[in-house]
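What follows is a short report on a single structure.
Removed from the display is one protein chain of the complex; every other protein chain stays in position.
What follows is chain A.
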Amino acid sequence: MAELAINPGRAAAPQRRRNWPMELNALLGLVAIALIFEIAGWMVRGDSFLFNWSRLSIMILQVSVIGIIAVGVTQVIITGGIDLSSGSIVGATAIIAMSFAQMGTRNGQDFTDAVFWNQGWVDLPVFMPIIVGLFLGLLAGLINGAVIAYTKIPPFIATLGMMVTARGVAKWWTEGQAVSNPTADFAAIGAGMMPVIIFAGIAILFQLVLTYTLYGRHTYAIGSNAAAARMAGINVERHLVTVYAIAGMLSAVAGLVAGSRALTAQAGMGVMYELDAIAMAVIGGVSLIGGRGSIIGTFIGMLIFGVIISGFTFLRVDAYYQEMIKGFIIVAAVVADIYRQKRRGIVD
């Protein structure tokens, strides 16, 4: 009880610092990184990095699918939790949904390799795979949320379990076989700039929801002080289930988009997506301790991610080095977060 009590020693803080949003730090970081690549581009390749429309559109396409996941993960992290199951849910929903989206013919011949060929479930209308996929994501998220809220085990462990289980489901579904040959309608979900459009719609929607609705207010309240939220009459358990369910659904959306875009779904899809999504959020100023962050911040984190990946590709840095540097950036972002908390006197 005593630690929660007020600390008069911090009385001087309000005068010292203005309201400086964390998103602004991330934005400055984005501009700095982009400029570094621009300068390096002229030096190394004698070409502009930023002023190339096709590179920019590829850059944002690359990160949009994970960005969809990051929108859900951001909300989970704001409650003080974490979701490690996103990537596996992508894999499971992609492969299962795709098997309800297959055509009955390929190159004019019967496509007897279709998963449900014997049942005759081919050439189904596009809402079938969509409904199946979203339902699976919802189900996985509900399980995550219920386990976390009602058994009180740490979110890290609960979602780690879902991560392993959902990946297992993905492999079991076709015994490791890829599922391909989707209908034209299903293929349209992830075609062209659709992933970016879907991401933008979801991101804007949830930025508004977090800012202007009861759901958003309670999400921040729970991450800030769950005991206070409970004492104020908020049903913390039910709210957590909702937050994880939304995160699961958004992972499923990412799975549908990724499967559709690739025109084929494999059990290994989405591996490590959860870590990239978490990294985007943390880089964008979402605090792992909970209570603070925004979708706008995560969006900037996503752009930083995209700039780094396409920047290294542009400079022809090997993919292995890219991964190593990515790992370094993730840790650096968390260290920066801890440092920020320290300065504010939240953690010692």
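Following the convention adopted for this analysis, contacts are C-beta pairs under 8 Å (C-beta built on N, C-alpha and C of every residue); 3 or more make two chains touch, one makes a residue touch a chain; residues count from 1.
What we mean here is this: contacts and distances are computed from a predicted model.
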Record-based protein name (UniProt) of the chain missing from this complex, from "RNA polymerase, sigma-24 subunit, ECF subfamily protein", "Sugar ABC transporter ATP-binding protein", "Carrier domain-containing protein" or "AAA family ATPase": "Sugar ABC transporter ATP-binding protein"
Which residue of A:Phe156, A:Tyr212 or A:Tyr339 touches the chain not shown here: A:Tyr212
Among A:Val31, A:Met193 or A:Ala228, the residue in touch with the chain that has been omitted: A:Ala228
Absent chain, residues of chain A that touch it: 1, 4-8, 10-11, 13-14, 17, 19, 209, 212-215, 217, 220-221, 223-225, 227-229, 231-234, 239, 242, 291-292, 344, 346
